[in-house]
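Of the protein chains in this complex, all but one are displayed in their positions.
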Amino acid sequence: MNIAELQSRLRAFAAERQWEPYQTPKNLAMAMVVEAAELVEIFQWLTPEESQAIAQDPAKHQHLGEEIADVLLYLLQIADHSGVDVAAAVEAKLAKNALKYPAKG
Amino acid sequence: MNIAELQSRLRAFAAERQWEPYQTPKNLAMAMVVEAAELVEIFQWLTPEESQAIAQDPAKHQHLGEEIADVLLYLLQIADHSGVDVAAAVEAKLAKNALKYPAKG
Amino acid sequence: MNIAELQSRLRAFAAERQWEPYQTPKNLAMAMVVEAAELVEIFQWLTPEESQAIAQDPAKHQHLGEEIADVLLYLLQIADHSGVDVAAAVEAKLAKNALKYPAKG
Partner (left out) sequence: MNIAELQSRLRAFAAERQWEPYQTPKNLAMAMVVEAAELVEIFQWLTPEESQAIAQDPAKHQHLGEEIADVLLYLLQIADHSGVDVAAAVEAKLAKNALKYPAKG
């Protein structure tokens, strides 16, 4: 996935719709958590086992893909409008997690 | 960003810590929305203008990168454990959005 | 507002619909955050000033009332199913906040 290219497409998409005034990091963060909760909604009444079998329900599986995409696209826009390098942030977080949670062994 | 490679690293990381029993899509969705809200928390008392200037505050900017990474990493794990192709889901959602929100002009 | 009476009505409502197996605190917490995000959605693209004038838009004001009720009703159910005394928890939290944030003066 080419993040910079996706961010560029999202910027063009917003510009063509005159959405720029709305796209503050604050507003994008709100939109992102709304989509995150829509993803949670898919699983809210499912047992753990049912949640693991979501791929067997084509409608829910399709819906899940849409919500994953929605959250991801807002994340990329927050990063773009805040000057965050997503790939670098991911590597830094993985390194931090490795220190925070030492492997058992 | 190589999504499959990241998902593979996250699987190995979880396996080394014996976290697999906890990594149901239901639980991962809960963890994801918790991180999404931690990202929202950064912006909650800021004006729209202050949110646009977040890069000028190094501590908050660093924190924002960490929360973006946290949400993204859980998203990738939800997709991995649910059989969702993230890149395909993103393209499908962009196509759907283009139909839903016609450009003005 | 009589909390115990509301909780009793919510228990009866769930029982009449055979919802009890779904009403674990874990699931109710998920449902609660979904409703919380629906409340956020009302405000996501509004300026701070527009959010302060929400009462002037009858449809949005009505919607806001519904989302406040939805979050509150799930909160009361979480408390009921977890043995939390809401009124006591509120007083304890107010006392804790008064210590945490001393008044300026």
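Order of writing sets the chain letters: A, B and C. Residues in each chain are counted from 1.
Just so it is clear, a contact is a pair of C-beta atoms (placed from the backbone, for glycine too) under 8 Å apart; a residue touches a chain by one contact, two chains touch by 3 or more.
What you see is a predicted model, and the numbers here were worked out from it, not measured in a lab.
*Asks:* Which one, B:Ala37, B:Ile54, B:Leu73 or B:Val90, makes contact with the chain that was left out?
*Replies:* Considering all chains, including the one not shown, the answer is B:Ala37.
*Asks:* What chain B residues would touch the chain not displayed?
*Replies:* Residues touching the hidden chain, for chain B, are 22, 27, 30-31, 33-34, 36-38, 40-41, 43-45.
*Asks:* Can you list, in ascending order, the chain C residues touching the missing chain?
*Replies:* Residues touching the hidden chain, for chain C, are 1, 3, 6, 9, 13, 16-18, 24-27, 29-30, 32-33, 36-37, 39-40, 42-43, 46-49, 51-52, 54-55, 61, 64-66, 68-73, 75, 78-79, 81-90, 92-94, 96-98, 101, 103-105.
*Asks:* Can you list, in ascending order, the chain A residues touching the missing chain?
*Replies:* On the side of chain A, residues 29-30, 33, 37, 47-48 touch the unshown chain.
In this text, only the chains that are shown with their structure count from here on.
*Asks:* Considering chain A as a copy of chain B, what rotation angle in degrees (nearest 5) results from a C-alpha superposition of the former onto the latter?
*Replies:* Rotation angle between the two copies comes out at 180 degrees.
*Asks:* Between chain B and chain C, tell me the centre distance in angstrom, where each centre is the average of that chain's C-alpha atoms.
*Replies:* Chain B and chain C have C-alpha centres separated by 26 Å.
*Asks:* Nearest whole angstrom, what separates the Cα centre of chain A from the Cα centre of chain B?
*Replies:* Roughly 3 Å, centre to centre.
*Asks:* Among all residues of chain A, which ones touch two or more of the remaining chains?
*Replies:* Touching at least two other chains: 27, 30, 33, 36-37, 40, 43.
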